[in-house]
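Removed: one protein chain of the complex. Kept in place: all other protein chains.
Right, subunit A next:
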Amino acid sequence: MQGGLHLPPSSPWKRALSLPFSALQVFVRKLRKAYGKSEWSTVERLKDNKPSYKLDHIVKERYPTFIDALRDLDDALSMCFLFSTFPRTGKCHVQIIQLCRRLSVEFLNYVIASRSLRKVFLSIKGIYYQAEVLGQPITWITPYAFAHDHPTDVDYRVMATFTEFYTTLLGFVNFRLYHSLNLLYPPKIEGQSEVELKPTEGEAYAMDSESYLEKLSALSASLARVVAPTPEDDVEMDEFPVEGETAEQMDARKKEQEVLEKQKKLFEGLRFFLNREVPREPLAFIIRCFGGQVSWDKSLCIGATYDVSDPSITHQIVDRPRLEQQVVGRYYLQPQWVFDSVNAKLCLPVADYFPGVLLPPHLSPFVTEQEGDYIPPEKLKLLAMQRGENAGEESEEEEEEEEEDDNDDDDEEEEEEEDDSEKEEETKLKKMEEQKTQSKALPVKVTAGKVRLEDKQRLEQEQQSEEKRLAIMMMKKREKYLYKKIMFGKKRKVREANKLAEKRKAHDTAIKEEKKKNKKARRA
């Protein structure tokens, strides 16, 4: 089938599309017949009158409000980013791939312009981004830039159908988003009139028709606005005391807002340079989202704004074990620094991220630990840093100073914390054991009586637990089942957290021992 739309029979879209879809089927049948009869004029005529269909009404029906559409944008973005990385041959129509590329680049540009990126995460599957648009968190994943190993057990037609819908949706969303920021919709790069859009340097790089998109996708230039922005536009929000909201909540919200504002200007005033081994697009996107300036080698991609030798560069992102020549006055950092800084909402100390250094673990920003969950020590350190406590940093410095010091303060503290909880558990267990032994057998031998101090608290606790146990016995069957299930889930959670903590402890001790051994070896 030519341009046929593959829809499963149960698809909800099928009904909405049934009329144009049947027309399409008829068209294909007629075309095939004309080809078979070699009636070329008929073929021409049919091709001229090829029926087309639009998905606008379906988008509108599915998402009656714009917020609805934003809420469901995750899958659309992920799919468009995936399709835009497909090779231009074979798997699907080139037009779709180009459209996906265009729409995704437009969206990225919007995120840069609105500075709405919040979280980024380097996972083994790809790079996750989370932006907050109109209060809606939008998360998408992009694959790493490698050629796809196209699987055979995937029905690309289904995916193409979804993509068709998603491109329509994303186009409308982009239009609306650009207009909400007073940007021109088919986006224009700022400071270039129509004539100038044919760049001299671009000619060597790409064809005229493509160089525009390439330039846009370089993400280095800001976009043209319909109305020039004035500083007065950013009116500060008036504060209205809302009823039923305490001052604390207000303060908390204010603080949050401040942190957000600060995060938006995280890289402001910093000038980055990306080495060629670093993935350009994600890093350029992230840096630009937080107000930094970024450039790269001219031969790498269009849109480079300054050279390596520029003395004003403050950070150079490098991903190779060693550098031959280093320029004084700039930091050479691994790309993880950018990601971790964005997630931490502050520029992290650079020492851990020098080229060739063993990197600290990269944590997921999407995890919000609740009480009782396992929190990795790195996260605790980070939280302390965010709170403004410098303990972590100091101890690190100390660590650096006295390299051979085995027990750094941090670890000790953490261990103590862990120990505390463990101790509590142990005491509990002991208590339980005591209870059991007491109830088992009374000592027959009469010995000189010891005044046993009865722990009133303990007794009370014991009694309460027994009461609870007895009450549980009286539960109804269904409730008991539910209760047991809930308790099982809770216990499993605790068990998992304990297991992780244990593993970490074992790992830390192993590392410590290795260090000791090394020290001894060095001494000997």
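The definition used in the following text is that a residue touches a chain if its C-beta (ideal position, glycine included) is under 8 Å from a C-beta of that chain, and two chains touch if they have at least 3 such contacts; residues count from 1.
As a working rule, contacts and distances are computed from a predicted model.
When the unshown chain is looked up in UniProt, the name that turns up among "Coatomer subunit zeta", "Ribosome biogenesis protein BOP1", "MAK10 homologue" or "Tubulin delta chain" is "Ribosome biogenesis protein BOP1". Within the full complex, the residue among A:Q263, A:Q293 or A:Q334 touching the omitted chain is A:Q334.
Within the set A:G291, A:P349 or A:P376, the residue that contacts the chain not displayed is A:P376.
Of the listed positions A:H93, A:K125 or A:K255, the one in contact with the omitted chain in the full complex is A:K125.
Considering A:S364, A:Q386 or A:N518, the position touching the chain not shown turns out to be A:S364 (whole complex). Within the set A:P20, A:P279 or A:P349, the residue that contacts the chain not displayed is A:P279. Across A:A34, A:M159, A:L183 or A:V342, the residue that sits in touch with the chain not pictured is A:M159.
Residues of subunit A that touch the chain left out of the display are 8, 10-12, 45, 48-49, 56, 59-66, 68-69, 71-72, 74-75, 78-79, 82, 121-126, 128, 139, 143-144, 146-151, 153-155, 158-159, 162, 171-172, 174-176, 179, 185, 277-279, 319-320, 334-336, 358-359, 361-364, 366-367, 376-378, 439, 442, 463, 466-475, 477, 479, 482-483, 486-487, 490, 500-501, 503-504, 507.
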